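Here the complex is missing one protein chain, while the rest keep their positions.
On to subunit A.
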Amino acid sequence: MRPESEAELSELIRHTETALQIRGGGTRGAFFPAGGAVLETGGLSGVTLYEPAALTLVARAGTPVAEIEALLSEKNQRLAFEPMDHRTLLGTTGTPTIGGVVAANVSGPRRVQVGAARDFLLGVRFVDGEGHIIRNGGRVMKNVTGYDLVKLMAGSWGTLGVLSEVSLKVLAIPQAEATLVLRGQGADACVADMCSALGTPYDVSGAVWIGPGVAGDAPERRIRVEGLRGSVAYRIQRLAETLPGDHSIVEGAESAALWQQVRDVTPFAGQEAPLWRISVKPTDAPLLLAALGRAGVAHKTICDWGGGLVWLMVEGASARAGVVRAEVSALGGHATLVRAPIAQREAVVMFHPQAAPLERIAAGLRARFDPRGILNPGLMGVAAIAEPAA
């Protein structure tokens, strides 16, 4: 099913008798436990408003991200939250859409500096599980008029409604960027350094530790600054003086290429091994890796967001969901299974089970926005599936 307008989308949902799998470009490979008809949003396409001087863009949900980025770059602007393109990592072939980015709250390395996709989302239009067209937020930077369903929709993975239009804040592309690179540092020391870099006034816009055997034998630390040319030169110099180690400085397009690799997690592409995306407090990242090592979970890792986002590739066919989730839970974080062999996908829920009161609230919201349970049923909030212990 591929509606060509919001009205058609609404009619279609109102009259459907089957469950629906909502699909933007189909590049993220969400795990759907149940079947159902595929509902594609690609027919709802096109930028409806772009005001460079107001830093605002409004687009229909099925608009390709590439189309938006091309339009923005003509005015030297961009989506500052640096959304990941999942195609390389997951070997998918579709066209990433802006609605997909928003629905999954996809944010890249710059999240540590500017925030997540949800922080740039100013307004939404969506169709709920009964076919009602709902509007929330708008296209202005500050808006506290009523409840913020905009944030609620970001990251709801289509379970509360199907996005038909999104309104986003955009930012200028800075004049310059530079990255400080250091090789050979272990996770503990590196995360400590990244935390202190992020605690300086030098406005770090990316801080990643790429573990051993991922982008070369030795681990690598990358720290990025962006801005006006003089300011970038000053800040990268100050960081090089402040942080321990013998750094090299990479600039311009070469620096951008390093970060595209981090954004798209390309070192883990072209493989089958299960991959987790784990959110923890940055200083907990080394503790988590050590704990997993002790538990016998062989892994490779990329720690982005200064340590706060751990991409964990587990060696072997098992995702080791029981151990991974137990260790992550012990630290108060959460782990999403991004890639896994089919058998694992059927046995492991994609999203981290939450505390009972949160599951209850989330289930209550889903029941009210989608009373028939037809929108991506079972994708979020299924805690009942037994997970293999280790």
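Note that a contact is a pair of C-beta atoms (placed from the backbone, for glycine too) under 8 Å apart; a residue touches a chain by one contact, two chains touch by 3 or more; residues count from 1.
Following the convention adopted for this analysis, contacts and distances are computed from a predicted model.
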| item | value |
| --- | --- |
| Undepicted complex member, UniProt protein name, chosen from "Peptide/nickel transport system permease protein", "Assimilatory nitrate reductase (NADH) beta subunit", "histidine kinase" or "FAD-binding protein" | "FAD-binding protein" |
| Contact residue for the chain not shown (choose from A:105, A:179, A:318 or A:376) | A:105 |
| Sole contact to the chain not displayed, among A:9, A:61, A:101 or A:116 | A:116 |
| Residues of subunit A (touch criterion as defined above) contacting the omitted chain | 51-56, 75-77, 105, 107, 111-112, 115-116, 118-119, 128, 132-136, 138-152, 154-156, 159-160, 171-175, 192, 195-196, 198-201, 227-228, 230-231, 234-235, 279-284, 305, 308-309, 332-334, 336, 351-352, 354-355, 357-359, 361-362, 364-365, 368-369, 380-381 |
